[in-house]
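A selection of the complex's chains, in situ.
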Amino acid sequence: MHGSHVTGSPYAPHTEEDRSAMLEAVDAAAVEELFDIPATIEFDGDFDIDSRTERETRRLVRSILSRNDDLTELLGRGHYGYYVPSLVDHLADRSEFLTSYTQYQPEISQGFLQALFEYQSLLVELTGLGVANCSMYDAATALGEAATLAERVRDTTGYRVLVPELLREERRSTLENYVAGTALTVDAYPVDDGTADLSGLEEIVDEDVVMLYAESPTVRGTIEENLTAVGELAAANDALFTLGSDPIALALLERPADVGADVVVGDASVLGLPTSYGMGLGLFATREEFLRQVPGRLVGASEDATDRRAFTLTLQTREQHIRRERATSNICTNQAWVALRTAMHAAALGPSGMVDLAERDVRRARALAARLDDIVGVKAPVHDRYHLREFVAHVDQPARAVADDLVEFGFAVHVVGDHEIQVCIAGVSDERIDRFAAALEEVVR
Amino acid sequence: EYEPLLSEKDRTRVEIGGDDAPGTDGGGTSPLPDDLTRDSLELPELSEPELARHYTRLSQMIYGIDSGPYPLGSCTMKYNPKFTEDVAALPSAAVHPDRSEGSVQGTLELLARLQDYLGRIGGMDAVTLQPPAGAAGEFVGIRVAAAYHEHNGEGHRDEVIVPESAHGTNFASAALGGYDVVSLPSDDEGRVDLEALEAALSEDTAALMLTNPNTLGLFERDIEEIADMVHGVGGLLYYDGANLNALLGRARPGDMGFDVMHYNVHKTFATPHGGGGPGAGPVGVVSDLAPFLPAPRIRERDERSTTGEPIYERFDPEHTIGKVHGFDGNWLVLVKAFAYIARLGDEGLADASASAVLNANYLAQRLEYDVPYGPFHHEFVASAGEQDAADVAKRMLDYGVHPPTTKWPEIVPEALMTEPTEVESKATLDRLAAAFNAVADEDDDTLAAAPERTTARRIDQTSAARTPRLSWQALGDDS
């Protein structure tokens, strides 16, 4: 560049002239003088990272990511690729939303606070529970937080957390890390044909259980039919009943409050985010009685000095920046912007769109399963249950080989057993589903 | 101007099940039996134009980094380069985490390269990208330390030492990891008190957590001695990366003796804060700790593809602690961080730190408020003196700038913890200093009445907490 602008970081604006004036003001001949680092640990090497123009950088990332195959994903198991209306991108990307900090100065953050308040309200309607926080990281960490909540709020002592034996391994592992520093242990209860085995569960539940966890839909896509019974078992043993779900499922399935759920966790970003390599949004809602023990941030309504309604982060004394080691969680940075997107997507759908989406999922999954079941060498669904948006199919051939062959046809599916694949229709167009069915028929021929 | 809640614009109740529920297959009923479905769903039903206006209006009631200076100490509110949004929005970035390795080589390569970049920048031997935020990174560090000690038969270590001036998350993360937290006072110069440290260290010490420069912006000059002391009792030294923006290209935690660290990519590497998140908190460790990192990590395989390209694979570290996130963390944030580092390179990163430190020193020099301690790097803590620091912040809003972090660290009375970052020009710093100084000259009544020129006036925190109203359902019909 010819001008007086000093390059280096393209985002640091100093001109030579400014820099000189500033150095003079701080009485330094060079910026180096301002660093108070012992010579013995000064870094005199370099990172060997090239500086690039914006365009070169974009080209680099595009070039790297172009190595991802362009596949139609029939993948689910906790992460979904629903179509997100363009509105969401355009509005959520407004830099006031995207670049602002946590709302510690509510007077200049009313817009974000209101959006988060609306997000909390959405979850209150969906769950029927009185309190929802304004985000955790994802479903797995929200489950971990639920367990520590259970430990804090349960009246009697106890140490067992019961989870279904069919559970994403990653989710269980995260939960185990969350309870590693507590007295809690994680045990599995049996599953029968894809949903809770009630009698098996009954056998292992006792008063040492502090939390009982169930999911609907389950990791295998089935709708849990025994939620009320599970909830009653939990209540009978003074254990918290934590339900794992998501906003689309909750728009259609039994309302958690009606089945006795004490806590609802899950991934709320099924609305709001496209497929994002697992990036999510931890949904966390619970009964009002546990309010003071809730992890994460809460937005509340209040009044300003002119008595107008205004919003603010509230009950912050639960949080780490105030309560430190006695906080209800260590969470600070959360997923606020994803919560904004989820609220926007839900608003764009409206209640009719949300219910319609969930109902179409059920119908489309059912239709695909029936169609695959007609293929020789395929049985679908494996579980004789209702399914929300995905199901497991048996294939006579080795599932891994079937999945690999499907990649050649441009489709990705889960392998969930030696002869089991799992297929999800969420966000996949009817035309692609047709082509998938044809491809599978070809592959297993 | 007041923007109604969505629920004040419309509430529509949709009945589910039975004959009232039309379906797309023309059946006119729900596809599920009534006992598996809810009865109804009541939410706002609005058109796209109405929603566009709602969220546009809400956005206008938010101060963002493009609105002006945002000098929140320890938060490193940098400008977020626009192009990083474009790369994160690439269709090729939208892949499912359960894809087979062979079909996501692009994603794995980007992650592997970012692991490598971060390792070089921090002087660390191995990096995990899984933690979705800084506090999650701290928790991983604590869990890794615990697993390491356990593995070495030192599972009895049950204390983590944290300086009093540390970020609240340090305390909370250590506690979540099951540790007793030992709080460490500062010395007269605002740094770690070596004698107190000596007293605190013992065979029960699992780790000492430090940020450097510390929250006063002071470099812990005795860091090598501190490292020796901690290592001497068999403890580990943890680096809180919140203040890494002060050191890029000038010093590396790994070279100072730190064993494990997290990076706040939404601070140091300019990914947007999003009103509170998402961020990402990758964790780097020295080689001894690498076997304990979360699974999976990414590495390049020895062989290349038939076309000569590198091949990447996932692998589980030998003694992995397992997972701390359901999938692989905040991917979209990591893409932006990668793009930022690749854009700046060595030269840009070093300049970012240099300019950040120059800016902090220049701004401090311009203030009428007392700025104790020093010399500081990327941030400083001024004292509001007789004024209430929180009131000072509210009044600064009236001058159209964002105030600093207040009342913390407590070592400085009525603290104004200020970090301008490298993105502010001299003209902006002058304007910011003018706002500070104008407030410094004002009386307590004026401050207590502030803010006057904001969307909302001073908000009643007590009322909010005493009568929690956390949803529109809780507002009642008369609100």
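Assorted remarks:
Chains here go by letter, A and B, matching the order in which they are written, and residues are numbered from 1 within each.
In this section, contacts are C-beta pairs under 8 Å (C-beta built on N, C-alpha and C of every residue); 3 or more make two chains touch, one makes a residue touch a chain.
All values derive from a computational prediction rather than experimental measurement.
Though each chain kind is drawn just once, the whole complex in this file has A x2, B x2 as its copy formula.
Convention: only the chains that are shown with their structure count from here on.
Centre-to-centre, using mean CA coordinates, chain A is 18 Å away from chain B.
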